[in-house]
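Moving on, here comes chain A:
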Amino acid sequence: MATKTKRYNIRIAGVGGQGVVTSAHILGNAMSAAGKYASLVPFFGSEKRMAPVEAYVRASDEPIYEVGEVVYPNVIMIYHPQVITHGKSYTMPFYSGLKENGIVIINTDVDVLTDEDKKVLDDLNTQIVMYNATGLAMDIAGTELATNMAMLGFFFGITKLVSFEHIEQAVRERFLGNTFVASGGTASLDSAIEKKFKRKVELLEKNMQVIKKSFKIVEEQGWTEEKEPVNA
Partner candidate 1 sequence: MGLRYVQPAPGFKQYLPKDYVDLIDFGPFGKEVDASQIGQFKEILEEHPMCAGCWMAYFVRVFYASLPNPEDTIVLGTAGCARLALSQAAVPFIYGNYGDTNAVASGLTRALNLRFPDKQKDVIAIAGDGGLMDIGFSMTMHSWFRKEKFTTIMVDNEVYGNTGGQESGMSPKGVQLKMAPKGKKFDKLPATELAKLAGCVYVVKIAPTNIKRLSKVIKRAILAARHFGPTFIHAYTSCNIEYSIPTEEVLRDAREREKKDFGFEEYMTDEVKAFFEEIEKKKKEVKA
Partner candidate 2 sequence: MYYVARVDEEKCATYNCKQCTLFCPEANTLMFDERKNAAYVNEPRCKGCALCVYVCSDLLKRDCITMEMVTTE
Partner candidate 3 sequence: MPEQKVVDIDYLLKEAPRERHFITGAQAMAEAVKRANVDMAIAYPITPQSEVMHLVGDLYAQGYLKDYYRAEEEYGTMSAIAGASRAGVRVFTATSGPGLLRGIEAIASWPGHRIPAVLGVLTRVVNAPLSIQPDNIELAYLLHSGVVLLHAENQQDVFDMTLAAFAISEMVDVYIPVAVATEGFFVTHAKGYVEMTPEDMKLPPRDPYKAPVPVTDCEVPPARIQRDAPVQKSNFMSYLIHAVWQQEVWSSTQRAMKYIYKYLNGPIEVVNPDADVFVVASGCAAAQGREAVRYAQEEGLNVGLVKIKSIRPFPAQEVREALKNAKGVVIPEHNIEGWLSKEVKAAIPNSGIVVDGPRVYGGMTLPVELIMEEIYKILGIKQEKKVVI
């Protein structure tokens, strides 16, 4: 019998404007930078501000074959409390499909889970993390746009899938180097990026500080995954 693979099937839910898809790309690229495996399903549709947005990432030490949205996740990341409180989610309740021994990370400043929710999650032996990631982003980077970085920091801090350097490489690639999709608009975008390069470097720096801080919080709070690696 084969050994269990460390494998995370992640569903990220947030609202338009939070950089849900961007952080999914960074997550995938960080895995790739570490020589590990990741696959992501970009979300396509009308992406409007404050409308529900979901992204799906699979991350593993081993090659990943599976494609498509993650219907049965073992990690759920909620970037905005309204996903839960206003039902801004493609799947209701937000934890539908969640597997046993999973992780749920929620960005919120208040407890948004009902007793009923908590019972279901407890029955599944879920590790629940609730933290004001937006507040953290504001404090460190001075912008709520870095919320996604805090969330990424929590995820990697908990799972220890890749090192800080790999995350930095992925974030840098995302902000400074565009290798994802070549199309007609790329050329003009590049020159615009060049003009704003200085600002981008500053932004990158701030983002990395947010991630560093969130790593620290994970340590302080004792969230680090000490159990058996979860199995997807």
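Per the selection procedure, all candidates are chains of the complex that A comes from, given by their letters.
Remarks
Assume contacts are C-beta pairs under 8 Å (C-beta built on N, C-alpha and C of every residue); 3 or more make two chains touch, one makes a residue touch a chain; residues count from 1.
Just so it is clear, the structure is predicted and the values come from calculations on it, not from any experiment.
When you check 1, 2 or 3 against chain A in this complex, the one that touches it is 3.
By the touch criterion given at the top, residues 1-2, 4-5, 28, 32, 39-42, 44, 62, 64-72, 93, 95-100, 120, 124, 180-184, 231 of chain A touch candidate 3 in their complex.
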